[in-house]
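In what follows, a single structure is set out as C-alpha cells and then discussed.
Missing here is one protein chain; the remaining ones are kept as they sit in the complex.
What follows is subunit A.
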C-alpha cells in the first residue's frame, strides 16, 4: 500500500465487530501501516449485505472480515468494485479450520474477484492470527471510460480490411461503358481458303465457286494412293509440312513410293485401324 500522508478511506465489512477490530489491527501490522492513519467505516451484517450505502469511487480499501465460512455474495463484489477508487484494494479475510478448506475458500474468492474485474489477486496469511487466511486484489487503475491513443494506420499499410457479408459492394455492371455493352463485332472470317467449311454462294461473284471446283478435282486418285510421289518432297512428311493446296492434306505421313495407309487415328477405346 502506498504511504500517503493524508487519510485513506477504509471500509470494513464484517459480521463481528470485536473480531473485526482485532483483525484490522493485525492487518495493519502485517502491512506495516500506522493504524492511526485509518478511520474505518465499519458495516455490519456482512453475510447479508448486497448493497453499500456509499458513493462510487469513494474508498481506498475495503476489508471484508469474516469469522465464519460465509463469504460475500456475488453482488457484493460488484458493489465493492463500485465504491473503490481506481487502484484501490479489496482484502477478504477469514478464519478457516484446516488448510485444505482454506485453499478451497481462497480459490473460490480468487475466481469471484476475477469475474468482478479485480486484478493482482494475492493470497496471504497473518502470522499473528492462527488459521487465518486472506486474499487481496486491486481494482484496475484507470477510470471507466478512459481512452487511450489508437494508432491511426495509413491506408498504404497492409491493413486487413475485413470482408463482412453486409459490406457495401458497388454495382459491377456500372463499370461497363456504352461501347462495352454493344454486341461485339466478330473478327473478319479469314476463311478465304477454299476447301474449309464455308461454301461458295449459289450466285457466287467472287470466284470462290470456281476455286472450289478446282479443289474437288484435287481428290486423290488410286494411283496417288498406291504410288505416292511428291515433286516438292514435302507431301509425305505430314500435315505440319504440307502446302495448303497439297492433295495429300489430311492424310497421315507416308513414305514416297509406298502405299498410303489411312489410319483412322485411335477414335475410341475399342480402337479401329484400317489400311486401304
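List of remarks:
To be clear about the criterion, contacts are C-beta pairs under 8 Å (C-beta built on N, C-alpha and C of every residue); 3 or more make two chains touch, one makes a residue touch a chain; residues count from 1.
Operating definition for what follows: contacts and distances are computed from a predicted model.
Look at the chain that isn't drawn here: its UniProt entry, checked against "Alpha/beta hydrolase fold-3 domain-containing protein", "tRNA-guanosine(34) queuine transglycosylase", "NADPH-dependent FMN and FAD-containing oxidoreductase" or "Origin recognition complex subunit 4", names it "NADPH-dependent FMN and FAD-containing oxidoreductase".
Listed residues A:18, A:32 or A:185: the one in touch with the omitted chain is A:185. Residue-level contact of subunit A with the missing chain is found at 155-161, 163, 167-170, 172, 175-177, 180, 183-187, 189-190, 193, 195-197, 237-241, 249-250, 252-253, 264-271, 273.
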